[in-house]
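Removed: one protein chain of the complex. Kept in place: all other protein chains.
Chain lettering (A and B) follows the sequence in which the chains are written, and residue indices restart at 1 in each chain.
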Amino acid sequence: MIRRRDLLVGGAGALALAGAGLRPARAADEVVVGVLYAMSGASAQVGVDARHAIETALDIVNADHALDLPLAKGTGLPGLGGAKIRLVFADHQADPQKGRAEAERLITQDKVAALVGCYQSAVSNTVSATAERYGVPFVCADSSSPSLHRRNLKFFFRPAAHDEMFSAAMFDFLDAQRAKGQTIGSVALFFEDTIYGVDSANVQRKLAGERGYKVVADIKYKTNSPSLTAEVQQLKTANADVLLPTSYTTDAILLTKTMAELGYKPKSMLAQAAGFAEKVTYDTVGDKLQGLISRGSFSLDLAAKRPSVGAVNALYKARAARDLNDNSSRQFMALLVLADAVNRAGSTDGQKIRAALSATDIPGAQTIMPWKRVAFGPDGQNTEADPVLLQWVGDKFVTVFPDSAAVAPALWPMKA
Amino acid sequence: MTSTTLPAPAAVPATASAARAFAAKRRRTLLVGLVVFAGMAALPYLVRDVYLQNVLILTVMYAALSQSWNILGGYCGQISLGHALYFGLGAYFTSVLFVTYGVVPWGGMLAGGLASAGVALLLGWPCFRLAGHYFSIATIVIAEIGLLLVHNWDFVGGAMGIQWPFNPDSWWTLQFARDKVPYFHFALGLFVAVWFVTYLIEDSRWGYWWRAVKDDAQAAESLGVEVFRSKMAAAAVSAFFTAIGGGFYAAYVSYIDPESVMSFRFSLLFALPAVLGGIGTLWGALVGAAILIPLTEISRSYLGGTGSGLDLILYGLLVMLVALARPEGVLSLFKRTRTARNQEAAP
Partner (left out) sequence: MTTQALAQVLASGLLMGLIYALIAVGLSLIFGLMDVVNFAHGEFLMIAMYATFGLVLATQLDPVVLMPLVAALLFALGGASYLGVVRFAMRAKANQGMVQIFATFGLAILLQGVAQYLFTPDYRNVQNTWLGGRTLEVGGVFLPWPQIFGAVVSLAAFGGLHLLMSRTDFGRALEATREDQGAVALVGIDRNRVFALGWGLGAALVGLAGAVLAVFYYIHPQVGASFALIAYVTVALGGFGSVAGALVAGVIVGLVEAFTAVILPPALKSVGVYALYLAVVFVRPQGLFGRL
């Protein structure tokens, strides 16, 4: 309590000092990284988990760990004489304006060398624009809107896949099922009405048209609706071969409950992660989602191919009291990728870190992800961030696609 | 329902000397205004920190928006909780005209302002028949309908929002990559404009009408006040300035989406500063914003990173305490002695 009060007093003090422009000089032996998430409001849990994930990565960089991950062995950043990374967290409350203001504060007050964030694509939008203006690299951990890397930004880097890559993988999977003799003729789109759902549905609609799947229901619903009964009724009437939901956690839970209540058992569900990647969804309604397939960036059973997964998950679980998931694994990797670049840059200068990020080349085995490698294109997008498809079987996710990462074949259709 | 008492309406001058005293008081107010504004204009040169400059900009912007709200809510007594609609209209007009058609933001703001005033008149026609909470809820509901429509309208970007292109620094396009000072001066200019309009209105026939309507609409009508027309005028002026603020906000943030300019919390944010500072007064909105905005910004920045909800607890407590402790607003702390003196002086 006392510490928090000190912080507030510190804030007031900062106001008083501002005129003189006095700032404590940054210690030479640390690199400050700003982390922006919503820590209050409807998606606060994502922010809290992100904090744990990024602090886990911080521990791996700063302390000595016998893991085959960038900078795990030894302490700190050898490229900067063993300097440690220090994190500064900021709360953007899912508001693009606040994200922008907090990014500016971190850049100008805390003199951060780089930024990591922001989950909500709308916030990543303004934060990346601010980073660009100040020449500070922004590593976008977990916003998957494809529009983000198409703005000719020089300081934007995204190690993980974007929605078009995810959706393409989903349709590749459907094509593969067709090739195996399954009849899949129709799909139903069911998506929430913010940038995330709309973006996802636009891509899926296009891919369905190109690859010959009939879209029999195309339902945009209002996020955080008190009831989804009428919407589910329409899904039930359409009864598509595959239901493609794009939902955050609240709606994913409500959708699943409502489907059960209305006696609608979709033939198969292929979900766009988010709510369907959150453990709480499965804690709540997992029994009703047996056989659901979700796209993902991560799965615990990757431990078979990525030896660090188990150890990293144990470290994370000790902090967060839950397993790594689709979001927290990407947040974890974002800091590692950034730390690797800062280390090679040997500097906290934005331009130098940017150049080092552009030259990043981390083999997939040195990540906890199914990615082939981490290497950024000129637009800052990692094109080799292969997504995976995971199937919920029993009480855990099993990687079922692509074949190179699959642990077991997919059960299809869902209720088979 | 809006049982409110007047902060002593500028007493109708009964005698010549009273009239002279009143005129002198008006001049004094104007002079104080000029001095305060000149001082404020220098602020961003004293505060060089970009983050704090941002807090200053938001403070002055919300002061301007709250003063715009005050024209309808404070002076006229019509508690609108739907001004996010006009804010959003301004933001969207400015962004669409600039990004899609290349019209400079100044033109977009003016167009947005006029459109908002038009919409306010259109909506006022049925809404001003409603009283108290029925009116307030109607304004909330109308703003929500607007939000839903924009959300689902692809021409204006729908849920994807509108991204402003990167432009070189220019007053013409209102784009400044790092410099915050011009934004502050624009926001201050907007506040001064709204303040001056309010100042003029206070001593105009409209001003007296509005205060009469606020006190007792029926009695005002029987005295020949055109209640309906005066409410409509207040709504149009209020909406016009709110939309200009929306256009400014869009230019400042350089990215808008429906939630980030039209959600209900904006409607509350426009009302709160005026209520905290002193509703229906010239300076209340500024005083309220100067307390509320830095407090919420700084508590979020320095407490919000924990995710514990403490910043919400503080904010909630503050709003509650101020509402309960000073129903007439913070300004009344200073005014009390003067009104008491005036009352003693009255025969």
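Methods note: contacts are C-beta pairs under 8 Å (C-beta built on N, C-alpha and C of every residue); 3 or more make two chains touch, one makes a residue touch a chain.
What you see is a predicted model; the values in this text were computed from it and never measured.
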Sole contact to the chain not displayed, among B:142, B:181 or B:232: B:142
Which residue of A:45, A:75 or A:147 touches the chain not shown here: A:45
Hidden partner chain, touching residue among A:224, A:383 or A:404: A:224
Option touching the unshown chain, where B:129, B:178, B:205 or B:229 are the choices: B:129
Residue in contact with the excluded chain [from A:64, A:261 or A:395]: A:261
Contact set of chain B toward the excluded chain (per top definition): 1-5, 7, 79, 126, 129-134, 137-138, 140-142, 144-145, 148-149, 151-152, 264, 268, 272, 275, 279, 307-324, 327-329
Interface with the undisplayed chain - residues on chain A: 40-42, 44-45, 48, 193, 219-222, 224-227, 229-231, 233-234, 237, 249-250, 253-254, 257, 260-263, 278, 280, 283-284, 288
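Methods note: only the chains that are shown with their structure count from here on.
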Chain A-chain B separation of Cα centroids, rounded to whole Å: 38
Interfacial residue positions of chain B with respect to chain A in the complex: 46-52, 54, 58, 148, 151-152, 158-161, 163, 166, 177-178, 249, 252-257, 259-260, 294, 297-307, 309-312
Chain B-facing residues of chain A, complex: 4, 7-8, 10-12, 14-15, 18-19, 21, 39-40, 44, 47-48, 51, 88-91, 93, 95-98, 100-102, 104-105, 107-109, 122, 125-126, 129, 132-134, 147, 151, 193-195, 197-199, 220, 222
